[in-house]
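For this view, one protein chain was removed and the others were kept in their places.
And then chain A:
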């Protein structure tokens, strides 16, 4: 990847400001910015009841509690066009006054990365105030003869079937993963969610699947214990430098890079791996982002960052967060900035490679 991932001027500035805030938490922000009496709209480009909506509704009351001046924080749903509609509206309307936030998801990042014609927003016009990573585990059935993650090589010459929500949905990540690994996987589209795919696995209609961490723990772990499922690898996580590491929730499972090496005998690199990696970053470590327009004054951004940091210490937040966020911690500051850059940039040649592959092998014509 040609993209410079070192510290840019903007990152450096944000980092400096953020450190300053972190040192004097939680009072300093209140001195300069106050949202007293204001209503803050948190735009969620998805319908109520889904993952992003639940995530925002979980965070909103804490934000309200810890933002200076205790403004009213309301979640406003603007669903449509696989989240492109709400993001377009935000790009056209939001002012840099900190009164409107946008909560994006992998489904907002993907069409942007793929140059979907419906996209009229640009992540370069926004800056990140918080990032909420997530992860997941890929597993298979013992009927494939695989009994442990090390035996992933046995999948090499087998016919695999995967229940997918669509080639341009978040399930693009497993699609690119299996493609890079050279697995012979057939993607059957039209599933409504990952839990829908898990049922297909339990019915025996598909033999490879993945679930996000919390769903994996509550729903697949019992299957593993009953001998009906075998974990293969986790997607992994990104450390502070943006390097792929094992998912802290599943320290005993290899991450995708390790599984790739086991399976192919090659180091985890090359154009196919890079293509996978760009979408993996947008889909998991940087899955949910809270952004504001770039011109938003720094004191407002730091007030938000301070509020997000303060909520993490709230006992109520800690007791409820696992069901909503899984085992991952929401991050701000330079860490969020790293994830933001990883999740919203792609080298043009990698994009073309993915778009061509989707068109050639899956007949996907973007936005047509």
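Things to note:
FYI, a contact is a pair of C-beta atoms (placed from the backbone, for glycine too) under 8 Å apart; a residue touches a chain by one contact, two chains touch by 3 or more; residues count from 1.
Assume contacts and distances are computed from a predicted model.
For the chain that does not appear here, its UniProt entry gives the protein name "TctA family transporter", which is one of "Acyl carrier protein", "TctA family transporter", "Ketosynthase chain-length factor" or "Xanthine dehydrogenase YagS FAD-binding subunit". The chain omitted from view is touched by exactly one of A:141, A:168, A:234 or A:287, namely A:168. Per the touch definition above, the residue from A:34, A:54, A:70 or A:262 contacting the chain not shown is A:54. Only one of A:190, A:227 or A:251 touches the chain withheld from this view, namely A:190. The missing chain lies against chain A, touching residues 41, 47-50, 53-54, 57-58, 61, 74-82, 85, 118, 161, 166-168, 186, 188-190, 192-193, 195-196, 198-200, 202-203, 205-206, 214-215, 217-219, 222, 316, 319-320, 322-324, 362-365, 367-368.
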